[in-house]
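One structure coming up, written as structure tokens, with questions to follow.
All protein chains but one are shown in place.
Moving on to chain A:
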């Protein structure tokens, strides 16, 4: 069974506090959905205006590294969920390892992404560079503008997520995670959102050209 949770102002009952944290985080996720929604709207309009150009640009996206990253992130969602459930039930060893695996998988994603960026640059796929491969081709140029913009925004989200998960590990080391498992619950919710955004980006960026 879970230990008695730590209460913070202005709450007096643990159940109400948990409800507020989860509710507040879902509201935040709603803002994130609208934030990325603005991007998906632009992407949809741009692709409708020039589907062939998007396909020509998208054909050069690195499908192998993109797919590896998709697998890494999906696995990390599973490990973090295991950690969260374990923390709630007081299995702190399982929680610790779940958190550590999540941190490793998330970091691995960023490393793979870094290698992918290096290859993209080597293939002259940065639209603002003077030697851009698709100079003059409007559809492909827009595709690569979107690619760099949104993968960077996603990477920033993932880095913030890594910080939040690292905080869980710190709480675990302090020995308070068992009494603050709601923090793990809301961190997991945010982590899932970052994963789901990637799950939408994977077909939009890596599969359009194939």
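Following the convention adopted for this analysis, a contact is a pair of C-beta atoms (placed from the backbone, for glycine too) under 8 Å apart; a residue touches a chain by one contact, two chains touch by 3 or more; residues count from 1.
The rule we apply is simple: contacts and distances are computed from a predicted model.
Engineer: Looking at what's absent rather than what's present, what does UniProt name the missing chain, "Cytochrome c oxidase subunit 1", "Amino acid/amide ABC transporter membrane protein 1, HAAT family", "(2Fe-2S)-binding protein" or "SufD family Fe-S cluster assembly protein"?
Structural biologist: The chain we cannot see is recorded in UniProt as "Cytochrome c oxidase subunit 1".
Engineer: Looking at the full complex, which residue from A:35, A:115 or A:170 touches the chain that isn't shown here?
Structural biologist: Candidates A:35, A:115 or A:170; residue touching the omitted chain: A:35.
Engineer: Touching the missing chain, which residues of chain A?
Structural biologist: 9-10, 16, 19-20, 23-24, 27-28, 30-32, 34-39, 41-42, 45-46, 49-50, 53, 127-128, 138-139, 141-142, 145-146, 148-149, 152-153
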